[in-house]
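As you look at this complex, bear in mind that one protein chain is not there, while each of the others sits in place.
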Amino acid sequence: MADTGFLPKENLPALLEALSKKFAVFAPVLDGEVVLFKRFAPGATLCLTRPANLPPKGIIFPQSETLFNFNFKKDPEDPKKTSLELKENLDFVPTIIFGSRPCDAQGFRIYDRVYLETDTADPYYKGRREKTTIITLACNAPSPGCFCTSVGRGPAESDGSDLMMTELGKGYFFEPMTEKGKEIFKDSLFEDGSAYKEQAQKAHERVSALVKKPFAILEGTPEKLLSLFENSQFWEGETAKCISCGACTYLCPTCYCFNITDEQVGNSGERIRSWDACMFFHFTLEASSHNPRQNKHQRLKNRVGHKFSYYPKKYQGVIACCGCGRCIRYCPMSVDISEIVAHAQGA
Amino acid sequence: MFIEKLKEAVRKILPEVDVVIGYRQGFDPLHATPYFLDKPEQVDQLIWNPLCVQNLCSYIPFLKGKVGVIVKGCDSRAIVQYMQEKLITRENIKVIGVPCLRVISVKKVMAAINQQTVQEVTFEGDNIIVKIPEGPKTIPSADVAPRKCATCQLATPLQYDVLAGEAIQSNKPQDTFEETKEFEKLSLEERRAYWEKEFDRCIRCYACRNACPMCICQDKCIAESRDPHWTSQRANVTEKAMFHMIHGLHLAGRCISCEECERVCPMDIPVAKIKKKISMDLKELFGYEAGMNPDDTPPMYTFKVEEATIEEHEI
Amino acid sequence: MRVGVFICHCGNNIAGTVEVAKVAEAARMMPGVAFATTYMYTCSEPGQEEIKEAIKREKLDRVVVAACSPRMHEVTFRRTVEKTGLNRYFFEMANIREHCSWIGEDKELNTNKAIEAIKLAVEKAKQNKPLFPAKFKINKRVLVIGGGVAGMQAALDCADGGLDVVLVEKSPSVGGMMARLDKTFPTVDCSICILGPKMVDVSQHEKINLYAYSEIEEIKGYVGNYQIKIRKKATYVDWSKCTGCGACIEKCPSRNAFDYFNFGVAPARAINIPFPQAIPKKAKIDAQFCRQFIKGKCGVCAKFCPVGAINYEMKDEIVTEDVGAIIVASGYGLIDLDKLPEYGGGRYPDVISGIQYERILNASGPTSGHIERPSDHAEPKTIVFVSCAGSRDKSIGIPYCSNFCCMYIAKQAILTKDHIPDSRSYVFYMDIRSPGKGYDEFTRRAQEEYGVQYIRGRVSRIYPKGKKMIVKGADTLLGTQVEIEADLVVLATAVTATTDARTLAEKLHISYDPHGFYVESHPKLRPVETNTSGVFLAGACQGPKDIPASVGQGSAAAAKVLSIFSKDTLESDPQIARVNTNICVGCRKCIGTCPFGAIEEQQLRDGRIIANVIETVCAGCGICNSTCPCGAIQLQHFTDNQLLAEVNALCLT
Partner (left out) sequence: MSYLAGKELRIVGFLCNWCSYGGADTAGVGRFKQPTDLRIIRVPCSGRVNPLFVVKALLNGADGVLVSGCHPRDCHYSDGNFYARRRLEMLKRLLPFLGIDERRFHYTWVSASEGARWKNVVTDFTKAIHELGPFHQKEEKTECS
């Protein structure tokens, strides 16, 4: 068994079909002009030429999920007596994310530190994460606005991926990174890839050099951002054009904040966990109606600060931004987080 | 050069206002980004080209003090609508009008160049030339203009205090809502399936709402609140559709058809379509078009005792 | 939350078609319901006691009664609940009678529907917040609209009770329809002789301010504080100078004016006083008949007026009066003769209406009480009375009985015999309706003592033959065709609402039925109240009624006003709009749409402009609530969340 593999492009559908028999496979497909991860079905047209508009984070961390259902059971003999029935939703199926980008896979590593590698792992995240195999496609060109190399990552970064693939002319070069990746790799469709290893390496270097570098180093940046915390003039200036929507956050592979709400009708209901965004007013709204982040500059400051200062301070200097550029690319007003960080460095 | 005239206008207005909102170059050659400036030395950063798409009026209701703003014809309807709804004190706004025959949709350009990285953009006559890794690509501007431009009647803004350049006349046909009428030819089932598919993509990022110049509730929007509790946080089509109905109905008779909602949608949902349908109906019912006359009252906030155009419905 | 549900059998009214025990069983399983029971008559005193005891025993904090319409007993049960210390708005009512048991035939479906109605009410009740009424001062003045016998009675009773009364009468004199009548049944006493003293009392009462020849222009405000605009129509005669001497009338050359008071029996002068006993007895000019106005020159009346009261330049004048309550006694109208073509109405001069005949009979009428027919002034010997002329006739949209025609026909037939002893009177009737005290005896007297011939049947056709009118009809008792050669035909024309009844109702915000008669709050128990608090009804504006009933209602309405004015303050309804200052974005849309001007701008300390509801002005319609985009303004007791709870209860379960 070779360490690496090669799959001719025409065999890709066959591979996915084979995998679909054992896994729920999600792969990027074109929906109008938008690339989205969708459940793979035979005959689906994949779109592997550019990163998906929405990273695959929702497959492991859904936009909304029912944590548990509850039901108040009333005693027919005595209406004042009620018992509570709970039903957790912890059944997860083996899943494959196919065709994520290195930045997308990196995102899950950011999540892992929060939801997995702690004493109080999140059972929902853990359940899905452990059952999910991530097959990542190295980028063969930078996308508008992306800057992964500036945040210590790269277009072929393998951290967070189980199996790496690189497009090389007529096919894909595969390299398993984990045991889970090796499992997939066992499939007989793969040819020996050792001949392509060097070619892949060169492709990675070529693309890496093309990626925009808005800032050279990030050393000292977490501290610098903290020192600007009270400088509202700086933040008001940087965020004047921000409209405080949640596009950046919801498209971000590393944003992991959530909200919990209960919805009940009649005797039964569910506890829902759903994405939340620090860009929203309601995110920090307190019951007293006081809001510590009343203004949009406080919110965007939090978003930048969290990624480039608070998270790295807590997790051994790891920047909670993978430089995918989605927040820049899709921002209604073209707010540029890399520019804000660069300005902060120079402020 | 037109840009010099614009900069001149901004320099003249700058001392009278606290801030001027214009455009500067964004993160790549295809993207312009709003620019808030208050110092004369910042004026040189200003740009003006058909990629200056954002409706800068959207910021105005939330700004204190005196504000100068660069306004295209389509954007100017926001100013008029604010006046109708008494959301601004007109004297506090200095409108720097710019004549404009057409802007360019970044999404359409990106689709035309298959989403590649843009190295350079130039304009020549009625074309936009986009340089991508494989070389320059010339695209007729009309092919990549937003649909609003095809029927734009406001080449010169309705409201301005200073006009950069000369007033020009629109050379476009009137909007006859062809696209809306065409869509209405689909069967009910097709229409329902269409919207279910479109709304399904919605991620409730509220970019459409926050970019909307008429969505003045913003942080207090009922799409997020618990009291009143109109929607849950479930990410299903019903709740997403509910949000879009809230957005659409709250804009009934107020939507100025700037199509910012649709431009900013990261999921490419044709949200302006709903607003356009409502605008069409309200024009037909009440002869009303939002953002055209500061003395109008939006039709949902007034009535006639006898409504000549509303007939009682049979069951 | 502990909701108690009380399901009423309403005897068999509900329990007959709804399985109440099953409903109670289902209610017990509803979320938040701690107690559910059924009761034979929940609204009865023991029924209410049961609720009170259960609230205490079961520690209930919300109460739902499933019974009749809340329009019937919501107030009753709110009071019951309040007596135990619970806020009255913690009560909800589920309508399982009018909206369920009475209209559905299938017991299973009805039972399920009743359960649903309760589920709705329970979900709503759980969302209910305690509300507290504010108190406000009452302006203890009353407006009476209409100076007929009902309005005058109401005005006099109020005035005698110490209230300032503003009495507005549309025509130049008070008196209304009763002033036009010759005699009244069944006593046959002179109408004006018993009415005249009341009219004088009205004019002389120091507490009554009479606006004659005036109409209601605009009504604003709410119970306790109404602002009324009254249009004093131009009379072209300065009433402060006019002595009512009649010199102007005598000299007036415009002699073909329509005589409104006499229903056109004879022409009047363009300047006129409607009748000798008019109050106020002042002249007015009907401009559309006056030569001065038509041709621009005449001036005869001005020349002959001894006190110089004539003023051709006079304009309508608007005056404002503030009052705390309103009594509507705007009376009734009569169907036009030409709406009855089958009787030759409007075409043949000798086919006249009952009220016209009344004027002919009247000694102070145009014929000085001599009965003569309009065509040739000859004394008629054969007179045919046709009852139900238009009444009880669905084909012309008047399905109802006009109430008093049977009686006045008997009276007119009797009077005819008194006037012309050799006359013969015939009455075509459908049914004789004479249920009042002494009424049936009266119609019998007409037949038995006065020989009036009653023919049960409809008249099919009336047409002239020479100087006679041929009346063809059926006698359904004998089963024969009848043909009578009459000298005069009197039609008991149907009673209608006044032509401007609907316009007035719109100004008052009260409802009217399809015929234009005003709708009382409850047909049995609140006959003079309307659903608009502070507005009361008296007389025939509510429906055809005779003099004693009208007078009774006038007094009843006055009693109602005196009763609410017996306190110095009123409690305001707390079901009004309230602004959440944290949410309001100051878009001002509510301000523009409020029909009452109840919302104003308010500046907060941080400079924000937001909406503020003026509590006493808000009427609680909720238009602002559905206008507000961010849900900052909420109509209390009907908030978005309360209505959404109901929608969700229905749709999501």
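Just so it is clear, A, B and C label the chains in written order, and each chain counts residues from 1 on its own.
Throughout what follows, a residue touches a chain if its C-beta (ideal position, glycine included) is under 8 Å from a C-beta of that chain, and two chains touch if they have at least 3 such contacts.
The shown structure was predicted, so the numbers you read here are calculated from the model rather than taken from an experiment.
Note that of C:109, C:378 or C:604, the residue touching the chain absent from this view is C:109. In the complete complex, the hidden chain is touched by one of C:480, C:582 or C:653, namely C:653.
By the touch criterion stated above, the residues of chain C touching the omitted chain are 69-72, 95, 97-100, 102-106, 108-110, 112-113, 116-117, 119-120, 502, 505-506, 509, 511-514, 519, 531-532, 575, 593, 595-596, 619-623, 625-627, 635, 638, 640, 643-644, 646-653. Even with one chain removed from view, chain B keeps its contact list with that chain: residues 180, 183-184, 188-196, 200-203, 230, 234-238, 241-242, 245-246, 248-249, 252-253, 274, 277-278, 281-282, 285-286, 299-300, 303-305, 307, 310, 312-313, 315.
Everything below uses one rule, namely that only the chains that are shown with their structure count from here on.
Chain A and chain C, compared by their mean Cα positions, are separated by 71 Å. In this assembly, the C-alpha centroid of chain A lies 30 Å from the C-alpha centroid of chain B. We define each chain's centre as the mean of its Cα atoms; on that basis chain B and chain C are separated by 54 Å.
In chain C, there is no position where the chain touches two or more neighbouring chains simultaneously. Contact with two or more other chains is made by residues 218, 220, 225 of chain B. Chain contact summary for the complex, chain B toward chain C: residues 85-87, 216-218, 220-222, 225, 227-230, 250, 297, 300-302.
Within the complex formed with chain B, the residues of chain C that make contact are 583-585, 587-589, 592-593, 627, 629-632, 634, 639-641, 644. Within the complex formed with chain B, the residues of chain A that make contact are 31-34, 36, 49-50, 53-54, 62-64, 141-145, 237, 240-241, 243-247, 249-251, 259, 261, 263, 272, 274-275, 277, 280-282, 326, 328, 330, 332-336, 338-339.
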